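With one protein chain withheld, the remaining protein chains of the complex are depicted in position.
Per-chain residue numbering starts at 1, and chain names A, B and C are given in the order in which the chains are listed.
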Amino acid sequence: MLSVNQPQTIAEWTRDEMAARVARDIRNGSYVNLGIGIPELVAQHVPADREIILHTENGLLGVGPAPAPGREDPELINAGKKCVTAIPGAAYFHHADSFAMIRGGHIDVCVLGAMQVSATGDLANWSTGEKDAIPAVGGAMDLCAGVKSVFVLTEHTTKTGQRKIVMRCTYPLTGVGVVNRIYTNLAIIDVTRSGLIVRELAPGVMFEAVREKTGAPLTDGRSRQEHRS
Amino acid sequence: MLSVNQPQTIAEWTRDEMAARVARDIRNGSYVNLGIGIPELVAQHVPADREIILHTENGLLGVGPAPAPGREDPELINAGKKCVTAIPGAAYFHHADSFAMIRGGHIDVCVLGAMQVSATGDLANWSTGEKDAIPAVGGAMDLCAGVKSVFVLTEHTTKTGQRKIVMRCTYPLTGVGVVNRIYTNLAIIDVTRSGLIVRELAPGVMFEAVREKTGAPLTDGRSRQEHRS
Amino acid sequence: MINKRYESPGDAVADITDGATVMIGGFGEAGSPIELIHALIDRGAKRLIIISNNTGSGRVGLAALIANGQVSRMICSYPRSANSMVFPELYRAGRIELELVPQGTLAERIRAGGAGIPAFYTPTAVGTQLAQGKEVRTFNGRDYLLETALHADFSLVRADRADRYGNLVYNKTARNFGPLMCMAATTAIVQVRKIVEPGELDPESIVTPGVFVQRIVEIASPEQESLLVKEGRCYP
Partner (left out) sequence: MINKRYESPGDAVADITDGATVMIGGFGEAGSPIELIHALIDRGAKRLIIISNNTGSGRVGLAALIANGQVSRMICSYPRSANSMVFPELYRAGRIELELVPQGTLAERIRAGGAGIPAFYTPTAVGTQLAQGKEVRTFNGRDYLLETALHADFSLVRADRADRYGNLVYNKTARNFGPLMCMAATTAIVQVRKIVEPGELDPESIVTPGVFVQRIVEIASPEQESLLVKEGRCYP
């Protein structure tokens, strides 16, 4: 059964599909912080029947879409220093209040990129630890420490095919045991007390293929219905 | 020389004179917190060539005079829960910001009442320590701990003639070694490393008379000019 | 659509149960959420731990909640006032506990609770009775006390205006503890004079961003505590 599966035939989720899948798991009324990179796409895929409020840690609750060309304001930016807009009902605040929201557990979900995630939910996403790298952490550790649900949104492996989901992170940690769920181009994986449990696979992707690309034990936790698909 | 001095002939400062004397010692541009009671009078005696900004710890910088009758707003009050006004250039803020001003050393002067002050500047002004008293501290301990200069403004003795300036306070302390200067109806006394030093006496008041009413050693630190008066 | 509006104070406090910790805003009557407190009296939850700067006056609002025997413990800075008889009576009778906290420490402990700071050091109260039992630690040659964060299950707050997201602005010195208590409670319940459309509140001037607020109730003409006290009114 498994032998018919060839890695090159895997139908991966696109980045937009990954982002849409994350958006589907965010409840109406949630306060959400989106990391820089692929996580930013989540904002564009919120289901029409839901309203979520986007927080950016540099001091804005109620981030709107990108401004029209020529309407950019260099003093209205997000944590990635990109120009944004503010929705009606937005609020500005200073950094101590902004990180009080994060550290105090008021933000429901953050969606972060990852260099590595461990079997126990450790996250490494701020430094390669190389000797001449310029260390730069920003708000990543605060988000890990304070946000209620930490979702990782990342390609399943690096561009060179190296595993990102591992037994133990080799890169410097951003947080210990903080990741709740991992969304990749191949699978959705929960981090649980019983280890990593696959909840869903991209269409056509086989469990064994994901297992091969994962550096930590995976349990197949898909519902029977999903198994059949 | 001293024998001619009779206590009943002492020409004490009135409360307004005491308050005016405090106001004279507050520099232009100072941020000042006035305690409940006699200290409130200081606001009315600021010299015309000076501008000081009054802080009230319940959340207003720029306290103005009492409102005209009928213009009271129960949501615009001072720490004594009296209706006040706000000057042009006032600002409202919450309690954490207000006490950050106090604790963080941003308020230049506070003027507090006292039940007792010790020779080393300990202040007791919040509780008699009696068993069935309802203890209530408010912001007094925060003011003592944080304000740059703590002035005490009080009658020299209690209504029953008991000494308020003492070697050691017998009432529960508000702060330890916090008082910089004491203004009474009889004298102005600095609290220094060398003990209590009288800087000024009310007109006609003799040093020995003040010494009698004071429960801690006093040094006569008046300038020669003042001695002559 | 997000809409944090509740139709009545009763609806908004319906799940406050016996033994809950409840922060109540206000400095004296300024900012005291009197309709929410009265709804809590109607609700009847008992053995409440109340965190509030004062203990109310007369027999309305917070004083009435205490008089009604619903409060087992008060955490406050100033449980006395000109018209406060209820708390002193119960306190002297040993029927209510008191944790007295300096006002600035109270504010900072509440902020800490909201900001995910479990504890901090403060110079306030060092060397006084209120330092008893507290850890003292020296930083740069000065002594400080360790103080821990305060959290609550609910907070009852009064603001001036809100939008459906729960963004708040306050009125003058009625702001006092409101913004902090909204941060520090699992469920912050706020009565406002008016609920406006999103965007009507200037985003530069919002004092409490909606993320800190779970429920809002419009009370267009709240009772004025001092008038009720003057008239000798009792609640209920």
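Everything that follows uses one rule, which is that a contact is a pair of C-beta atoms (placed from the backbone, for glycine too) under 8 Å apart; a residue touches a chain by one contact, two chains touch by 3 or more.
Values in this document were obtained by computation on a predicted structure and should not be read as measured data.
Note on the chain not shown: across the whole complex it touches A, B, C.
Residue in contact with the omitted chain (choice from B:Ala19, B:Val46, B:Ile77 or B:Ala100): B:Ala100. The missing chain, though absent from the display, is touched by one residue of B:Thr14, B:Asn28 or B:Gln44; that residue is B:Asn28. Within the whole complex, the absent chain has one touching residue among A:Pro47, A:Pro65 or A:Pro135, and that is A:Pro135.
Here the missing chain is touched by one residue of B:Leu61, B:Cys110 or B:Leu201, and it is B:Leu61.
Of the residues in chain B, those that touch the hidden partner chain are 28-29, 31, 51, 53, 55, 61-62, 86-93, 96-97, 99-107, 145-146.
For chain A, the residues touching the absent chain in the complete assembly are 56-60, 73-78, 81, 86, 92-96, 98-99, 102-103, 127, 132, 134-142, 144-146, 172-176.
Seen from chain C, the chain kept out of the figure touches residues 108, 112, 115-123, 137, 139-140, 142, 144, 148, 169-172, 202, 204-205, 207.
Just so it is clear, only the chains that are shown with their structure count from here on.
If you take chain A and chain C together, no chain is in touch with both. Chain-level centrality, scored on Cα centres against the all-protein Cα centre, points to C. The chain pair sharing the most C-beta contacts is B-C. Note: the chain lying farthest from chain C is A, by mean C-alpha position. Centre-to-centre, using mean CA coordinates, chain A is 58 Å away from chain B. If you average the CA atoms of chain B and of chain C, the two centres end up 30 Å from each other. Chain C has residues 111 in contact with two or more other chains. Multi-chain contact residues of chain A (touching two or more other chains): none found.
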